[in-house]
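One protein chain omitted, others in place.
Now for subunit A:
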């Protein structure tokens, strides 16, 4: 009986350890979870922003690494950099381009802009994850990162919607959105063109994730810490 109990304990420990390891992702899930349906459980705005900033930082970190890996692996010697002065599909959204503009924009507008950018990236991320799998000898790391980014982007979108619900007074119609039509370019037969399309998309993803990360940090410092981070 002793051995049974000991083995059960060991099993439980192992299960806990495994679940802990699976859940730990760059500190994103270390925050307490508010169970669904509980009435009095409400995360404070500070906690919401904390989570949002962590998520956005994680997404930017992943996209940065993914771009670097892709650049290293596929783009060397193809002269993509020279052509990288590209335009992303989110360029049509007028987002603040420097600190001054960021400070001048109203926080609700900025939140809506962030939401718009996140929504615009939903579709491309889904297709990116699926198309990356078709890449020749796509390494496991790029594959995993694409899937992870897509997942985290959804979570960040949800979080942002919560924040917007808290911050904004009244219901505001948010139709900031840019459709993405780059799917055919990801499916081109010509390998060079296809890889260039991927390169552009990853470059744009890195840039936009940095943008979102920055905006959220500025908003957090402005709203929560009163410009005194």
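Everything below uses one rule, namely that a contact is a pair of C-beta atoms (placed from the backbone, for glycine too) under 8 Å apart; a residue touches a chain by one contact, two chains touch by 3 or more; residues count from 1.
The working rule: contacts and distances are computed from a predicted model.
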item	value
Protein name, per the UniProt record, of whichever chain is missing from view ("Aspartate aminotransferase", "Alkylglycerone-phosphate synthase", "Hemoglobin subunit beta-like" or "Growth hormone receptor")	"Growth hormone receptor"
Residue touching the undisplayed chain, where the options are A:130, A:168 or A:214	A:214
Positions on subunit A where the hidden chain makes contact	57, 60-61, 64, 81-82, 84-87, 91, 95, 97-100, 102-103, 207, 210-211, 213-214, 217-222, 227-229
